[in-house]
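First comes the structure, then the notes that go with it.
Shown here: the complex without one of its protein chains, the others still in place.
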Amino acid sequence: MKIARPILKEILFALLVLFGTTFTIYLLLGQLIYEQDAEGVRTTPSFVSITAHYGEWVTDAVLKGELGHSQTVNRDVSEIIGEGFRQTFILVIGSIIVSILLAIPLGVIAALRSQTWFVRFFIPGTYLFSALPVFLLAIFIRPFWVEHFGILDWYAEISWFRLAGYFGIPIIILGIADGVLGEMIKHVREVVGGMIRENYIRAAIARGAKVSKHIIKNTLLPVFTIVTSRFSYALGGALIVEYIFFSQGISIVALDALKYRDPHVLLAIGMIFSLLIVAANIINRILTVAVDPRTRD
Amino acid sequence: MRKEFSYDPNLEAAKGFKAFLRQPGSVSILIGSLFIIVFVAGALFGQYGYQLGLYPHSPTDVQYDRFDSPPTSSVLRTLFDRREEPEFDFEYYEPIEGHILGTDNDGRDIFIRVLNGASTYLYAGIVTVLISLLIGITLGSLTGYYRGKASESVASFITNVLDAYPRIVILIIVAFISHFNLYAIMVTLGILNATRIARIISGTIDSLKNTDFILAAKEIGLSDLTIIGKHIVWYNCRHLLSIQIIYGFASVILIEATLSYIGYGIGDPLVSWGRMIYEGSGGRYPHNFVAGVYWQAMPPVVAIIGTILGLNLLGDGLSKRFNVKQTDYLL
Partner (left out) sequence: MKINHIIKVFIFGVLISGYASGQVQQGGILTYVESEFPRAYDPITATDDIVNVRMTTMMYEGLFGYDIDREIRSRLADSYTVGRDNKELTVRMKRGKRWADGREVTARDVAKTIEAIWASDNLQEQRIISDIEEVRVEDDYTLTFLYQTPLPEEVMLRKLTFKLVPAHKINNLPLTRQSELARSPVGSGFYQMVRRGPTDITLRANQHFRQRDGGNMGPYIDEVRMYVQTDVGTQIEFLLNQQVDVMVEIPPPAIARLRAAGFQIKPYESLAYHFIAFNFNHSILRDQKVRQAMTYGFNRENALDRIYQNQGTLISGPFPPASAFYVRDRDAEPFPYDPAEAIRLLSQAGFNERASDGTRINNNGDRLSFTLVVPRHEGDDYTPRVTAQFISDMRRIGISIDLQELEFERWIQRVKYEHNFDLAFAQVVFDEAGNVAPMFLSTNNKPGAENFISYNNPEADELIKRFRETASPSERINLNRRLHRLLREDCPYIFLWSLNKNAAANQKVRNFMTRVTPFSFFDYVNEWYIREDW
C-alpha cells in the first residue's frame, strides 16, 4: 500500500511525459511538411495548426484508440506498426537476454578472479568490443549472415537452424554492441566484488556454504536496473540492426514515413517507443524502491 | 550517494612518475591519454597539413589518375588487399608512391582523409560536450538546489522527455530538418547528453545540501551561484563530470558514424568516418568487400576503434582513480 502512491504519481508523470515527447516529435515534423495554398505558395504549417492537428490526433488516439491512417502506405497505422513491432520486439528482448546471459558470468568471473590474466585483458577487451557501434560489427558479419541465413521465402519450409541464425546473429550483435554489455559487466563486477568483501559472505564461504546462488540473485536486480535505464539504447540499436540486416520492421517503416511525410505513422511509433521507455523507467523505479525503501520519496 | 575518496598521504607526498603509476588506474589513464594525444595531433594535421604544405594531398580533391590504389606498405597490402584475380573482367590497380594508405574510389588519399575526419570529430566533440555541460549543470542545479515543486518538476519533465526516445531517431529527424548540418547534430546531441549530467549534479546536490559546509557557506552569505559552481560542481562533481565528458565525446563519434553510415550524417566537404566506411565498403551493394578491397574501409574502422579504445581506457582509468562506481553516474 505504501508503494502504491509513488507509483501512481510516477504513472501520472509518465503520461505527461508521453504527451511531451509526442508533441515534440510533431513539432519537429511540422518543419518537414509543406502546405500549398491556392496561389501555389508552399509554407510549413504554423504552430497553431500543428497544435490543432496534434490535438485531433491525440483525441482520436485516446478516445477511440485509433492511431490514424497512413496516407502513403494506404493502410491503418495500427496495422503497419503491429507488423513492424513484432520483429523489433524479438530483437530487443532477445538482445537483452543475450547481454544478461553474457554479463553475469563474465562479471562474476571478473570479480572473483580479478588478478588473473584472463580478467586483466579479456574483460577490458569486452568493454571495448561492447562500446563499438552496432553498425561496425554488423557490416563485417552481414556478408556471412546473408550467405548462410538470409531467408526470403516465408512460405517455403524453413529449418530451425536457419531461423535461429536468421534472428540469432543480429540479436547477438545487438546484445553485445552499443555499450550495454560493458556497463552490465562492470556493474556485476562491482556488486559481486562488494559482496564478497562482506563479512557474512566471507563467513559463509569459510564455512563451506554455497553462495553462488545468493550472489547471482543479488546481481540480477542491478542488471535489470541497467536494462531498464538503457532500454532506449537497445531500441535505437534495434533500428540500426533492422536497417542493416532485415530491411523490414519498425525502423524501415519509420524511415519511410519520414521520407514520405507520414506524420501519423511517426507519431504512433514515437508514442510506442516512449511508452516502452517510460514503462521501463517505472519498472526501474519500482525495483529501486523495492530494494531500498528509503528512496521512496 | 556521495563517495568519500581520500588519498593516501604517502602517495600525495611522493612526486614523480613512479608515484603517479602507483595510483589506481594510472596505466589506463596513461595509455588512454596517449591514444587521445595521437587523435588530437592527427586531427590537427588532417585539418592543416595540406593547407600548410606539410602533406601533398588534399582530403577532398578528386584525382583522376589514381583511383583505387592500394597502400604502399606491403604489410598493409597483405592485410587489406584481398583481391584475387577473378573470373570476370577486373582492373588491377597498382600502389602509387606517396599514398601510404592508398586511395579511395575517387582517387582521394585515405591517410589524410582519416585524419581530417578526426578533426571533424574533435571539433564536434568539444562543442557537444560544452553544450551538454552548460545545459546539464543548469538543469541539474535547478532540480537539486531549488527543490521547489515547480522548478523541480519542470526540469525533471524536460529530462524525462529527452530520455524517452531513442536518440538516433531524434537525430535522424533533426538531420532531415537541418539539411544534414553538423551544428544541428552537435546541439541536439549536446542536449540529449545533458540529461545524465543533470542527474549527476542534482543527485550530488541532494546528498550535500544539508551537510555542514554547504550550510556554513550559506551562513557566511555566499551566493547560490558560488555555492553551486565552486563548492558543488567544482569540488564535488568534477571527477564524475570528467568521466561524463569522455563518454559524451565518445558518443559523438559513435552516433555521427552511425548516422553517416545509414545515410543521414554530415556531407561533403566535411569528412565523416561513418561515410568513409560506407563508401569504402562500396555503398548499399558492398562491392569493394565482395572484390576483396578492404583498404578503403578499414582505416576509418581502425580509427574509430582506436579512438573509442582510448576514450574508454581514459574513462575507466579516471573512474578507478577517483573511485567512482558505476552507480554514481548511471542512474
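When the chains are written out, they are named A and B in that same order, and each has its own residue count from 1.
Operating definition for what follows: a residue touches a chain if its C-beta (ideal position, glycine included) is under 8 Å from a C-beta of that chain, and two chains touch if they have at least 3 such contacts.
Note that this is a predicted model, so its numbers are computed, not measured.
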item: Interface partners of the hidden chain - shown chains only, full complex considered; value: A, B
item: Chain not shown: contacting residue from A:41, A:62 or A:206; value: A:41
item: Which residue of B:33, B:60 or B:138 touches the chain not shown here; value: B:60
item: Residues belonging to chain B that touch the chain removed from view; value: 60-62, 64, 67, 85-90, 105-106, 176, 179-180, 262-264, 267-269, 278-279, 282-287, 290
item: Sites on chain A contacted by the missing partner chain, in the whole complex; value: 32, 34, 36, 40-42, 69, 71-74, 83, 142, 146-147, 150, 152-154, 244, 247-248, 252, 255-256, 259-261
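As a working rule, only the chains that are shown with their structure count from here on.
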item: Complex contact set, residues of chain A against chain B; value: 13-14, 16-18, 20-21, 24-25, 28-29, 31-32, 124, 127-128, 131-136, 139, 143, 183, 186-187, 190, 222, 225-226, 229, 232-233, 235-236, 239-240, 243, 254-255, 258, 270, 273-274, 277-278, 281, 288
item: Touching residues (chain side chain B, partner chain A) in the complex; value: 153, 156-157, 160-161, 163-170, 172-174, 176-177, 250, 254-255, 257-258, 261-262, 274, 277, 281, 286, 289-290, 301, 304-305, 308-309, 312-313, 316, 325-327, 330-331
